[in-house]
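One structure is given here, and the rest of the page talks about it.
Shown here: the complex without one of its protein chains, the others still in place.
Then we have chain A:
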Amino acid sequence: MMSLDAFSALLVSGLVLGSIYAMMASGLSLVWTTLGIFNFAHGVFMALGAYVAWTVSDAAGLNLWLGFAIAMSVAFMAGLGILIERTVVRPFYGQRDMLLITVMTTLAVMMFLEKGIQMLWGPRLKQLRPIVEGKVSLLGITISAQEAFIIVIAPLVLAALWAFLRWTSTGRGIRAVGQNPDAAKLIGINASAMFAVTFALSAVLAGFTGILLGSLRLLTPGLGAEPLIKAFIIVIFGGMGSLAGTIGAAYIIGLVEAFLITTVGFYWAPSALFIILIAVLLVRPEGLFGRRVA
């Protein structure tokens, strides 16, 4: 039997991972349900958000400026999201092979941005200062305040996203376009504006996740690559198309991964996770929480 301390350590690290994954995957899932495309550049958005925040906060040199840095990064990501939707996604709406073509164009964007980051910021390793400093005691173990902050902020961000989609007219417009674009257009919803807003929102979510992760890990252009693969697994696991399913799956995968790391080790954890994924898909091809579609 595992001791209580070990168990709570596992729980906390699982929650940190789950929070990161949930914010990452919800943006991916949002774009998928609304635009019907899968954005492979989502991971590099994460890295870019972190780098922009680093530049702003490092230039100012003060921890106080970190809030400003986050705001700048968020604004930048929103603009970039809209730009990318216009240039590499929009031209392909309604095409027969749209899904495949946009996979390739977003992959190209990923290549472009990843190399761009490397050229612009250079190979020197960087790290963001934590948003909150110090240590926190939680469930009998001590973790950094930043990790505690992530555990707390993620549900708040996700709740805000949910409230936005549920109660604001823009949010409802986004959902309407996702469910039935033609009917949405007929009742006067500006579908193309909704697509742009969705893409911007998802880019902002990715950038913000990058800022949170950027103080736990070192910044590299490939910062988002590994979380993106996890986000794929999560979105499949959760059953595509449901935000709640995605978020639930993110926390499950985070906890499972933390468990696997302590049992089979850091190196075997991704393989074990993949095998579990395939096993689940063989039994439930529609995902864990997905509904069977005829």
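The criterion applied here is as follows: a contact is a pair of C-beta atoms (placed from the backbone, for glycine too) under 8 Å apart; a residue touches a chain by one contact, two chains touch by 3 or more; residues count from 1.
Following the convention adopted for this analysis, contacts and distances are computed from a predicted model.
Peer 1: Unshown chain, UniProt name, "Exodeoxyribonuclease 7 large subunit", "Tol-Pal system protein TolB", "Branched-chain amino acid ABC transporter permease" or "Phosphate-binding protein"?
Peer 2: Protein name of the absent chain (UniProt record): "Branched-chain amino acid ABC transporter permease".
Peer 1: From the list A:L4, A:A71 or A:L100, pick the residue that touches the absent chain.
Peer 2: A:L100
Peer 1: Looking at the whole complex, which of A:L48, A:A69, A:V109 or A:A184 touches the chain that is not displayed?
Peer 2: Result: among the candidates, A:V109 touches the missing chain.
Peer 1: Over the whole complex, note the residues of chain A touching the chain we left out.
Peer 2: Per the touch rule, chain A residues meeting the hidden chain are 32, 38, 87-88, 91-92, 95, 97, 99-101, 103-105, 107-112, 114-116, 118-119, 225, 229, 232-233, 235-236, 240, 267-268, 270-271, 274, 277-278, 281-282, 285.
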